[in-house]
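Here the complex is missing one protein chain, while the rest keep their positions.
Every chain is named by a letter (A and B) in the order it is written, and numbering of its residues begins at 1.
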Amino acid sequence: MRFASWWIGRVASAAGTLLGVSVLIFAAVRFMPGGYAQIVLGPFATPGERAALAARYGLEDPLVVQYGRWIASVGRGDFGTSLLSKEPVAAELVQRLPVTAELAVLAAVAAVLVGVPLGVLTAVRSRDGGGAAAGRLASGLGVSVPEFVLGSLLVFVFSRYALGLTVGGYVPFAADPGANLRAMALPATVLAVAATTAVARTTRDAVMNVLTEQYVTAAVARGEPPWFIVRHHVLRNAAVPVVIVLTVITASLLGGALIVEYLFDLPGVGSYIVQAVGRRDYAVVQAGVLLAATVFILMNVIADFVVGVVDPRLGAAARNGGV
Amino acid sequence: MGTRTWSPRRRTGAGGAGRRRIDLLSRAALACLVALAAVAALGQAAGLGGDPAEIVGGRLLPPGPEWWLGTDSLGRSMVPRVIEGVGTTLLLSSSAVLVTAALSTLLGIVAGYRGGAVNEAVLRLVDVLYAFPSIVLAVLVAAVIGPGRTAALASIVLVTVPLMTRVVRAAAASVARRDYVTAAVISGARTPRILLRHILVNVSGTVAVQGTYALSVGILVEGGLSFLGLGVQPPESSLGVLIQQGGVYMVAAPWLLLGPGVVLVAAMLSINVFGDGLRDRLEPRESRSLT
C-alpha cells in the first residue's frame, strides 16, 4: 500500500528526530558549564572526590560511549537515580505519570468538544461587521492570558471562595473520583482555556479556507443546504489543519502542565521536573524532558496517520516522490 | 488562468492589487503596544513613580492616592516596579526575537532556495528543537546554564527559531519557484544577489508576521520561566517575577498580582491582535457564505 510506505517513512523520520532529541539532552547535561562532577559535588570537593565520581559515572570515557551507555540504560527502563531522594527516577515517573496524563486528557477533550464546534460556527457565520472585531478580541484574549496568570487568579478566587472545588489536595481517581475531579477541575480549566482558543482559531481558519474552494461553490450551486455542505464537504476537508493543531496543543499542554502542577501543587511529572531543576537533580531533568519530547513526537506520528487516512491526496503526494 | 475568468470572490480588478491598509483594530493594538513600551522606557528614565527599590511606606498596602498600585511585601511602591518589569520583559523578549529573526531568516531563505540536502539538513535540525514543548525546553536551558537572564534569552531563541525557520523556509521555497527568480537566474545572477534582492525582499512580510507571533511566545516563555523562579532573578524584576511574587501574597493583597497580570495580558493581547491584522493584510482571504 502506498499509504503504508509513506507512513513508515514518517515513522522512520520521527525516530530520527527522537534520536536527535536524545543527543541534545545528553549533550546539554554533559556539557554544562562547570562540569558535571563539580555541580554534583559542589565547589568545595577535593580532586580526589571528583576523580572518584568521574570513575564511578564513567565521565572520562569517550562521549559516544557515555551516550551509548545512557541510551542502553534508558532502553532498559533505568533512568538513573534521583540525587535527592536516592530513589530510581523511573519508579517516581511511573507514579507521577497518571496525574499529568489525566490533566492533559481532560484539557484536550474540553478543547476539542468546545473548540471545534465554536470554530465551525464562527467560520460559517463570519461575514464582516462588528461581530468580527469582538470575536477577534475574544479569541485573542484566550491566547493572551498565560497559564500562570490565569492559574494564579483562579487560585486566588477559589482560595477565598471554595465553591466546592479544591486547590491542591490531589487524590487519585481510583481512590475517590469525586475528590479527584474537584481537585483537577481548576488546573484542567487553566490548561483548557488556551488549548480551546487555539483549536477554535485553527478550526475557523481551516473552515474558512475550505469555504472559498470551488467544490463548495459547486455544492451551493447544486442547492445543497448549508448544514449538509458542512457535514459532508467541510469537515473532512478542514480536518487536516485541525488534527495538526491538536498535536501542537499537546506540546503546550505538556509545557503548561509544568506551570499548573507547580501552582496547584499536583504530584505530576511537571512539578517533578521543576523541583528537580531547582535542586540540580539532573537525572530527573533528563528523564522528564526526554519523556515530554517523546510524547510529543509520538503524537505527531499519530497525527500523520490520522491525516493520511482522512485526506487521500497526502498518500498520493508521497507516491509522487514526496511533497 | 486567473487573468481570464473573473468571479466576484477574487480580488482582481483592472487596477491590479493595490496597497491595503491594516484594519483599525490592529492599528489600535499596535498603538497600545507602543504606548506600553514608551511608558516602560521613558518611565524608567524619568523615574516615574519613584525608585523601584525604595521603601515608601507600609507593607502590602492597597492601591491609594499615593501609590496607585499599592505596595509590596517590603513596602515598595508597585508603580515603578511594574514599569521596570514591563521594560525588562519587553527588552528581553524583543532582543531575543531579533536574534531569532536573523537566524531563522538566514536559515530559511538558504534552505528554501537551495532545496535538496541543505533543505533536508535544516529541517531535521529544526525538527529536533521543535519536538520540545516550549516551557520544557526553557527549563532544560535554565537547568544547563543556570537560571537568570541569559537562560531566559537563550530559551526564547531556541523555542522560537524552529517554527519561524519552517515558515520562512516554506515561503522562500515558493518564491524561489516564481518566474522572476528564474529570469534572474537566466540573466546570470549569482546566488547571493538572488537571495538578497529577490527572495529576502519577498519574504519580508512573512518574517514580520512570524516575528510578531514570536514576540508573544517570547513574553510567554520569559514569563513562565521567571514565574518558576528560573528566569530573571530578583532583585531584578520582570513581569513574570512580579506575578510570582504577587501570587505568594495573593490572598492578602490581590493587587500585587492583578497589576502586573493585567499589564502582561494587555501586552500579549496587543501583540496577538496586531499580528493577526498584519497577517490578514499580507495574506488576504476571501469569505464566502453558504446560502
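What we mean here is this: a contact is a pair of C-beta atoms (placed from the backbone, for glycine too) under 8 Å apart; a residue touches a chain by one contact, two chains touch by 3 or more.
Rule of thumb we're sticking to: contacts and distances are computed from a predicted model.
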Between "tRNA modification GTPase MnmE", "histidine kinase", "Peptide/nickel transport system ATP-binding protein" or "NADH-quinone oxidoreductase subunit H", which matches the UniProt record of the unshown chain? "Peptide/nickel transport system ATP-binding protein"
Check the whole complex and report which displayed chains the hidden chain contacts. A, B
Identify the residue among A:Leu53, A:Ala133 or A:Val220 that touches the chain left out of the display. A:Val220
Touching the absent chain: which residues on chain B qualify? 1-8, 11-18, 20-21, 178-180, 182-190, 193, 197-198, 201-202, 289, 291
What does the interface between chain A and the hidden chain look like in terms of residue numbers? 5, 9, 213-215, 217-225, 232-233, 236-237, 310-313, 316, 319-322
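Methods note: only the chains that are shown with their structure count from here on.
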Can you work out the whole-Å distance between the CA centroids of chain A and chain B? 21
Which residues of chain A touch chain B once you look at their complex with the stated criterion? 16-18, 20-21, 24-25, 28-29, 31-33, 124, 126-128, 133, 136-137, 140-141, 143-149, 152-153, 155-156, 159-160, 208-209, 211-212, 216-217, 220, 226, 229-230, 250-256, 258-259, 262-263, 273-274, 277-278, 280, 282, 285, 288-289, 292-293, 296-297, 300
Flag every residue of chain B that touches chain A in the complex, lowest number first. 9, 25, 124-125, 127-129, 131-137, 139-146, 216, 220, 223-224, 227-230, 240, 243-244, 246-247, 250-251, 254, 257, 261, 264-265, 268-269, 271-273, 276, 285-291
